[in-house]
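Can you keep this structure in mind? I'll have questions shortly.
With one protein chain withheld, the remaining protein chains of the complex are depicted in position.
Going in written order, the chains are labelled A and B, and every chain counts its residues from 1.
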Amino acid sequence: MKWYEIISRIDRRIIYLLLTFFVVLPFFIPLTIPQNIMPQTQKLFDFIEAIPQDDKVVLISFDYTPQTMPECRPMAIALLKHCFARNLPVIGVSYDPQGPGLAVEAFATVVDELNAHAVTREDSLVYGEDYVYLGWKSGRIAALLEMGENIKGVYPRDHFRNAVDSFPLMQRVNNYKQVAIAIVLAAADYPLDWIRYPQTRYGVKVGTGLTAVMAPKYYPFVQTGQVSGMMSGMKGAAEYEKLILDKGYAKELGTAETGMNSQSMIHILIIVFIILGNIGYFFARRKKSES
Amino acid sequence: MILILFLLSIAPPTDVRAYDKPNDAGSAIIIEWNLSPDDVRVENYIICRRVAQDTTYERLGSTMHGVTEFEDDNTDDSKTYQYSVVSSSNSELSFSEWSNAARSYPHVFHTGRINVLVAIVIFGVLLGYFITQARSGKELFIRKIPGLAAVDEAVGRATEMGKPILYVPGLGDIDWTATIASMNILGEVARKIALYDAPLIVPNRWSVVYTVGKEVVKEAFTSEGRPDKFNEDYVRYLTEAQFGFAAAVNGIILREKPATNFFIGRFWAESLIMAETGAQTGAFQIAGTDSVLQLPFFVTACDYTLIGEELYAASAYLSREPLLLSSLKAQDYGKLIALAILLGFTVLSFLRVNVLSLLEVQ
Partner (left out) sequence: MKRLLPLAVCLVMGIVMIVQFFSPHPVSLQFNSMILKWVIILAAFAMVLAIGNLIRHHGIKIQRHKENWPFSIVTLASMTGMAVIGLFWGVEDGSLFQKIYLNIFAPLSATMFALLAYYMASAAYRAFRAKSLEASLLLIAAFIVMLGFMPFGQYIHPQFPAFAEWIMRVPNMASQRGINLGIAFGAIATAMKIILGIERSWLGGKE
């Protein structure tokens, strides 16, 4: 076989083998592929940076699913690290039935990591004082509207069946007036309900973390200012991880960065294969027309 | 001092009016008001309600400053209510005059959907016109759709090779229009298969689609005079799990090596998994879906792809029945009218005439 026939007909098993190698490589050899920060990610980061401490809380709605964990979980982790590093209390809610398990896992991951390095009790994160997870609620729109009047009326008990009134954090948070921003992490159109209802009626600031497929739909909202910032896909998560690392809020990059390294390697590999295939195709066509 | 206090006190909103919420099932009243002259100082507007002429009232809810509307969705249709809107700032409250009395009631016809009714009537008229044309014997031209023109070739290929034909009717349930269109095409394809005597495999994700598909194939064989050729095993139920279904279809493709694969219906992320497996076995593949995001994968992996509405035209194209062809014509003219309306509204928007609300479906 001629060389151009070989490169235009590479066995797919070789492609799969190389793909596997390059996906796994960044997990063993740390690569530092510099990330460019998209404006919408920077906007969200800057918003949280500007929230005054000892004033308001950050509300995070965990609405992603196990299928979208690779994209959305790193966003949740990075956001929580950012908020806790700035001493901003966090209240978690969920409106997707699959959200609670993932929310509890995200909180546990970040809290355990930060508490492992805590020296005094003041350094530690305490449930009920620094963060609360209220859990899942059905009747999403009614719940979103009612929280504008009284959050404790919607969630008399948290996800773990504790009385919400008993938490020091919840004693000073009554409704959206005490919420600096509501950030929705989702793979479906949940952010649209936050914009339509709580934001329109109560002026709540809304931020989002969405899968890459969903993100283009919300660019107009970022442009009009209805969304105060957005992370889109694993790239958005990787950008946010870099931002908090540069600011000293994290000691190392998270899983999104490693995922993006793998993704970048694969993109390059696919581009190389396509180029090789086309070179082989053109030479074969030229030989055929000559003969 | 009194003057200072007077200047500092906050003014209430004015002209509070209440009316029944239109186009609903009752139990809702809309309250509107003009902003307080001191709106910038207002923290929020509190909405209060009383049964008409009653002395006691209750607090309903609140909105932030700058907002001039509120919906009370908890009314009793047998009672009449009045509303007052209160400016609130630093514990200072300023009540507006009570509104007119309003009562909620259920509506029979949704006036916000008149534009949909008009569109249906226009489309119905077009359909009626072209059906009349078809019945009068007029020849209706339809352009060649390569994917559908290849169906005969696809079925013939499988017969010559002595291998089965795989027909995947998508992963949507029977309520998806694409699935219904797929069932229509399955009927036509099954009739050709009955003539050519090739084995057929129709895997299904949903139980209702399985039962409909089985009847469609059985009737198709019967209508071609080959009821004995129908095999119960042709139409199979696999699983409702998305990737379980994809794995099972992959297994069928790799084990039974069909010569021809049809992927017609509604698909999601599993589309490329099945199409690429078929491509690797060298099968001839025709795909058709209305899932726009999956079209690129099918275009890449299949020999022919029916894009969007070509899927819905397939049944008419394959059967060549005049009545069905006439509906295609009506469809095309409907699109032309929609295009004209869109262009017209775009021009009006440039001229700053905003009539987009006419297109809104409430």
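In this text, contacts are C-beta pairs under 8 Å (C-beta built on N, C-alpha and C of every residue); 3 or more make two chains touch, one makes a residue touch a chain.
If you're wondering where the values come from, they're calculated on a predicted model, not measured in any experiment.
J.: Which of B:W33, B:Y83 or B:Y210 touches the chain that is not shown?
T.: The missing chain is touched by B:Y210.
J.: Taking the entire complex into account, which one of B:A149, B:L323, B:A340 or B:L356 touches the absent chain?
T.: B:L323
J.: Provide the residue numbers of chain B that touch the chain removed from this figure.
T.: Spelled out for chain B, the touching residues are 23-26, 106-110, 113, 116-117, 120, 123-124, 127, 131, 175, 177-178, 180-181, 183-185, 187-188, 190-191, 204, 206-208, 210-212, 214-220, 222-223, 232-233, 235-238, 241-244, 246-247, 255, 269-270, 272-273, 275-277, 279-280, 290, 292, 295, 297, 299-301, 307-309, 311-313, 315, 319, 323-324, 327-328, 330-331, 334-335, 338.
J.: Applying the definition given at the start, please give the residues of chain A touching the unseen chain.
T.: 10, 12, 15-16, 19, 23, 33-36, 38, 66-67, 216, 219, 235, 260, 263-264, 266-271, 273-274, 277-278, 281-282
FYI, only the chains that are shown with their structure count from here on.
J.: Report the inter-chain centroid distance for chain A and chain B in whole angstrom, where each centroid is the mean of the CA atoms.
T.: 29
J.: Using the touch definition from the top, list the residues of chain B that touch chain A in their complex.
T.: 61-64, 67, 280, 293
J.: Considering the complex alone, what residue numbers of chain A touch chain B?
T.: On the chain A side, the touching residues are 12, 148-149, 200-203, 213.
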